[in-house]
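Below you will find the structure I want to go over with you.
Only a single protein chain was left out; the remaining protein chains are all shown in position.
After this line comes chain A, so read on.
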Amino acid sequence: MASLKDLKNRIASVKATQKITKAMQMVAAAKLRRAQEAAEASRPYAERMGTVLGNLAAGVQGRDDAPKLMAGTGKEQVHLLLVCTAERGLCGGFNSSIAKLAREHAKKLIAEGKTVQIVTIGRKGFDALKRDLGQHIVEKIELTEKKIEFGRIKQIADQILTMFEEEKFDVCTLFYSRFQSVISQVPTASQIIPATFDVEDDDKAASGATALYDYEPGEQEILETLLPRNISVQIYSAILENAASEQGARMTAMDNATRNAGEMIDKLTLSYNRQRQAQITKELIEIISGAEAL
């Protein structure tokens, strides 16, 4: 059994840890609010973009001259996985669940005989994937800025688009964690190249006016500017969602850690008190039996 002094040290150390986790939780809570606002503010743009593109795409679909970003290269051989994770750890299962989803996807593609290339955005994703998929990682991007600007994301998107134009890959899938609520973040995979639109048939029938749209300059030109922009917008909103999810996950993880530390302190204090009492009793018995023996 540990001595009284050991127990005392132990309690002090757990208390120090609890203070740290508590502080981290509060910092995460403050950051979460800002990140959540940013993620929610970016949603209207992404949604409207989707609607407009959906309308446009309905008109172009199936045509031979449809842009490659929409129709694909006609092959499905090389897959690019864009894995967005956080820059920092200590946020529960956040990074590992995204990495796990990406890893499963990659393994499946490899088993099908496809070529897999991985670009990681965020340091933790690279750390998680480098051990078993290290040879597939073609690029790692770190986002160390405090506030993520659209311009920065555009650079990344341009980089990816250049790779696509050089025909380095056929299909691009984005992995990130969608922010549902503080306690629930859903790791999500979404294909961004070739673009997919979930236009329902009902919608198309309802907005039968799509065919009557006027385009300026032309339908094709608009699609050509819109599709690359859509890529940056999708990556941007994924990264904002990720930022909010990260803080949410960290807050929950740190809340749990604080609570665990509290329980541990209670347990240790109890056994510390018991032991101290046992020692006092022992000393008393010694004194009494010593006196009786006289």
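Here is the rule we go by: a residue touches a chain if its C-beta (ideal position, glycine included) is under 8 Å from a C-beta of that chain, and two chains touch if they have at least 3 such contacts; residues count from 1.
Here, contacts and distances are computed from a predicted model.
*Asks:* Looking at UniProt, which of "Fe-S cluster assembly protein SufD", "ATP synthase epsilon chain", "Na(+)/H(+) antiporter subunit C" or "ABC transporter ATP-binding protein" names the chain we cannot see?
*Replies:* The chain we cannot see is recorded in UniProt as "ATP synthase epsilon chain".
*Asks:* Just one of A:Asp6, A:Glu76 or A:Glu221 touches the chain that is missing; which is it?
*Replies:* Final answer for the missing-chain contact: A:Glu221.
*Asks:* Please output the residues of chain A touching the missing chain, sorted low to high.
*Replies:* Where chain A meets the chain not shown: residues 38, 41-42, 44-45, 48-49, 52, 55-56, 150, 207, 209-210, 212-217, 221-222, 225-226, 229, 233, 236-237.
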